[in-house]
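Every protein chain but one is kept in place in this view of the complex.
Up next, chain A:
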Amino acid sequence: MAKLCTGALAYKALNGLVCVYKPPCVTIKQVQHTIITHLCRDLNALPNGPQEKRVEIIGATNEPMSVCLVPNYADNPLACGPRFINEDFRCSWATHLGFFSSGVLLLGINEGTKLTYLLNTARLPRAYKLHGQLGKATDTYFWNGKTVERSMHKHVSREKIDRVVAHMQAAHQKAMYELSGVHMDSQTMYDLAVEGPIRPANSKIPVLYGIKCVHFDSPNFTLEIHAVNEYEKYLWTLVHDLGVQLKTSAHCTGVQCIRQGKFDLEYALLRKHWKLEYIVDNMNRCRKVLEENENLMRPISAVLSI
């Protein structure tokens, strides 16, 4: 772990990407605020160099005057306030995570805000774990909503879920080719399609690359989803649609982002570790990942880069 000598030097080193674990039921704004506040607290606790002196010329003007060096009270943190305040930091996220979602969240601090912009436009695929429950449908498609329907779910088996999920994936694969921005019948399209999954040209319409049921214990089930351009509410509706196609009803009980590009849960910093030394350490690890994988930020082709 890096040794930090003074606050000013540490502040200059704080430029880059951090990968944090966003807990559920906390907004991204709150996460940003907590991290920045903790950074300020830790930076202010570091030694900050000696207090400045000021030169004063005193005495009557019609006689020889004396020059003396006195401590500058205006430089005292008690008078001018703490050295670092929240406004000194810029902070932005690469892709948004909703209030109820948890998981990997990439934040750019100071110069790192440029990196988050590049990561956002590079449209990194994200992997989600989607927890759902059969037998109940709600008006928001999530556990917090009002129940609108209850139904039997005894007939649902693992095989049936797998079949429906495979069908949903196939339907989305067609959409992936349509959203690539290339004509379907062209040679370019063929060349692209040979190489593998394609990134969408548009940033608005969600594209799903893979859906898989990883856990089934009636009535609870877990789906693993790889997607681009998705958002919280869209994932909830997926679970609702799955329920309808299974001839029952379902609602979502949790959304967890487990991977974004190369950044998986192993990199993510837990809430109790949102402190200066861990953040600097995490920033270095993230920088290494970005250096090793140039195509994460500046992809050269429309093929999905992981």
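Keep this in mind: contacts are C-beta pairs under 8 Å (C-beta built on N, C-alpha and C of every residue); 3 or more make two chains touch, one makes a residue touch a chain; residues count from 1.
One rule holds for everything that comes next: contacts and distances are computed from a predicted model.
Considering only "Trafficking protein particle complex subunit 11", "E3 ubiquitin-protein ligase CHIP", "Haloacid dehalogenase-like hydrolase domain-containing protein 2" or "Transcription termination factor 3, mitochondrial", the record for the omitted chain gives "Transcription termination factor 3, mitochondrial", by its UniProt protein name. Note on the undisplayed chain: of the listed residues A:152, A:244 or A:270, the one touching it is A:270. Shown as candidates are A:6, A:34 or A:72; the residue that touches the absent chain is A:72. Those residues of chain A that touch the chain absent from the view are 21, 23-24, 54, 58-63, 72-74, 76-82, 85-87, 102, 256, 265, 268, 270-272.
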